[in-house]
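Note that this complex is displayed minus one protein chain, with the remaining chains in position.
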Amino acid sequence: MKQYLVFLGNIARISFQGSWRFYAWMGFLTLITLIGLNAYARQFAHGLVTTGMTDQVSWGAYISNFTYLVGIAAAAVMLVIPAYIYRNEPMHKVVLFGEMMAIAVIVMCLLFVMVDLGRADRFHHMIPPFGIFNFPVSILAWDVIVLNGYLLLNLHIVGYLMYSQYRGVKPTAKFYIPFVFVAIVWAISIHTVTAFLYVSIGGRPYWNHPIIAPRFLASAFTSGPALLVITFQIIRRWTKYWIGNEPIFTLRRIMAVAMIINFFLLLCEVFTEFYVQTYHVAASEYLYFGLHGHNGLVPWIWTAIALEFVALVLLVMPVSRQLKWLNVACVLAFVGIGVEKGMGLIVPGFVPTPLGEVVEYLPSLNEFLICIGIWAFGALLYSWMLRVAIPIMDGSLRARPDTPGGSSE
Amino acid sequence: MDSSQKPPESRTVQEAARAMDRRTFLKNTGLGAVGFLGFAAALSPLLELEKGDLSLDDFLQKHYRELSGDELEKILRELERRTARDFGVEPTISDARPVPGAEFVYALNLSRCVGCRRCAHACVKENNQSRTSDQDLEGSFIRVLELENGSMNLENSEHYYDPELVPQEGKYYMPVQCHQCRNAPCVKACPVQATWTQDDGITVVDYNWCIGCRYCMAACPYYARRFNFSKPKLEPQQINPNQAYLGNRIRPKGVVEKCTYCLQRTREGEYPACMEVCPTGARVFGNITDPDSEVAQIIKDKRIYVLKEEVGTQPRFYYFFDK
Partner (left out) sequence: MLFYQRVELKNGLLATALMVAVLVLNGCGSSDPVADDEVLTAAQIAEQWGGTAHLANDPVRPTGGLALHRLGWTYDCMECHRLLTARWHHDRPLVEHRDLVLEHGANRFCLNCHHPTNRNAFVDYDGAEIAEQDVVLLCAKCHGPTYRDWTRGIHGRQTGSWQTPVADRPRLRCIQCHDPHRPTYPLLTPESAPTYPVRAAGGHAPVAAHAAEQEH
């Protein structure tokens, strides 16, 4: 126990040690986070009137970001599966980075849900001893469970492996391997359940569509690894921890396949909507072409599709074996899918309303500040985890540096 | 967990502790202070919270269905006091419970509705909807749609029609409000059971339990739910003092609300406000369990149209035709 407290103390200490670059980066993120917090305090005091949401479009940027980030969170599994199921050795070196990213991103997801609540002060109504949890009927209740469960699983796995490494002890398989395998299935479930949030809504034909969940998975398995590819290169550029090219190119293959599936499913969706021309096509029409003179999303969705398409071409071509082009593809895929999921999945579900009214949505400045605040906080959290984890992983922070990997406590 | 390819720069706990000298301590304290002040400054808009926006009693209050009679009584009186404090009118807030054995059903005659919007405005006034003027219809639980003769595609409906006189040639009108579904998607959606269907078929919201996630609004196929984006704005003379806890009492900020068939009236035997004012008699309301009631007769004899029947909501709201 005492040793554990010393461990925490060490972590706290090294968290504040670093070069001026580290301070500048963390300071910058903290500043943005505080700006976001300030915007949230304003929203808390005045209500969601500070957002661009209306009765007609009752979910906006928060839920869009939440949805997108759930995808990123689950993408960590794309490292875990090669590492643990296919026993891909280079992947073992980086799998923890993916899991830490999952932690940071899930925390962001939970924050996005929190800021979306009209009554955040009643959050405890969802926690059973104090509240009433509408489980298993409400899909949102399921989502709360799977998201928090995924967070706990990853916290456990990362925490356990880190602490073992720190003590120089070989991790005991039974304390983490089962959790790793549960986490693999669980990662798929967070996507599926989040997609079911929308699919389960019978009154909104744009969402009530079986392709939503698989397409959501496919696009997440592109955007998540895209972020990881960039992150790995940042880590090996700016820290002492060396990551080889193998994991990066494994991720490239995953992204290419996922992107192909993503486009195939997009084709299925677009064909079903537009060929038959039922009146359920209205939402898609609004998204892709505009409806009754309202076309706020049209430029966004076509930009997103163009970005994704270029990313797809790059990924399947040999050219992306060069890191330079792979990075371009990753950025395009990450941004493209972000825009597509962010603006193209949530908002058209509300346009037109079930009664045919066309009301458009744009986030307000305050809403936007809250969003970037949460993104900054996520980056802050992930940077901090890297700051702590890398010295542990490269062995520079040990309980007993003179007995590497030998103790049997 | 391989160690890295570069030689590790070992550091023991002791070394790490030594590094924490006085200068670092001061630096960290300074950082902490700046951080704390920044944090406090960021939170400063909370000072704009109004008195009573947050209270311990609210925080600890249980779900409506778990309240004992005494607890509820205390809450109702407290709400009356707060309404008096905040809005300048002391209302009577009742607990209007369902009438035993009754199940409310609404029927609306599409052949008779002329689209005058009297119902939508009566709704705003009866239900203490927040409004910026007497013309403000934003919060009304009723939307009257203008449709082209020969089509029932709601996606071509006009909500903002405003001619000199109604009905217009070649148009017909369809008021839509909460359908009090038997298989209510909103009730299923709510993660905290803040909305549920009571024995008389009315789906209510416990405004003191709702967390404001708005999943029910997304789930509703009838656009029947509204959200309190800010604290309601009401002048004293705009307030209907006859209020009910689950009905038309002035709602708090940040919660969802909906049509309750005016339960503060209907559970006292009266008609809903929208029916009371309907000049054409297009609206018919009653107890479906009574076979002689008008609504039972309508369902037996008339041509019925159920809006969005394909969604499987099984509404307690029917449209019917004369001709």
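As written, the chains take the letters A and B, and residue 1 is the first residue of each chain.
Note that in this section contacts are C-beta pairs under 8 Å (C-beta built on N, C-alpha and C of every residue); 3 or more make two chains touch, one makes a residue touch a chain.
Predicted, not measured: the structure shown is a model, and the values here were computed from it.
> So which of B:76, B:96 or B:120 would be touching the chain we can't see?
Looking across B:76, B:96 or B:120, the contact with the absent chain belongs to B:120.
> Considering the complete complex, identify which of B:143, B:214, B:231 or B:253 is in touch with the unshown chain.
Touches the omitted chain: B:143.
> With respect to the chain omitted from the figure, which of B:187, B:217, B:275 or B:311 is a touching residue?
Of all options in B:187, B:217, B:275 or B:311, contact with the hidden chain holds for B:275.
> Looking beyond the chains shown, say which of B:35, B:88 or B:312 touches the absent one.
B:88
> Suppose we count only contacts with the excluded chain; which residues of subunit A make the list?
34-35, 38, 41-42, 49, 51-57, 292-294, 296, 358-362, 364, 369
> Spell out the interface residues on subunit B facing the chain that's missing from view.
36-37, 39-47, 49, 51-57, 59, 78, 81-82, 84-85, 88-92, 99, 109, 114-118, 120-122, 125-126, 135, 137-138, 140, 143, 148, 156, 158-167, 229, 236-237, 239-242, 266, 269-271, 273, 275-281, 284-287, 292-294, 297-298, 302, 322
Just so it is clear, only the chains that are shown with their structure count from here on.
> When the centre of a chain is set as the mean of its C-alpha atoms, what distance in Å lies between subunit A and subunit B?
31
> Across the complex, what residues on subunit B touch subunit A?
Interface residues on subunit B, with respect to subunit A: 1-6, 8-13, 16-17, 19-20, 24, 28, 31, 35, 38-39, 41-49, 53-54, 58-59, 63, 138, 143, 145, 153-157, 159, 176, 185, 188-194, 209-215, 217-223, 225-231, 252-256, 308, 311-313.
> For the complex, give me every residue of subunit A touching subunit B.
Listed in rising order, the residues of subunit A that touch subunit B are 6, 10, 13-14, 16-17, 30-31, 34-35, 37-38, 41-42, 44-49, 51, 53-56, 58-59, 92-93, 113, 116-123, 125-126, 131-134, 137-141, 144, 161, 164-165, 171, 197, 200-204, 240-242, 279, 282, 349-350, 352-357, 391, 393-401, 404.
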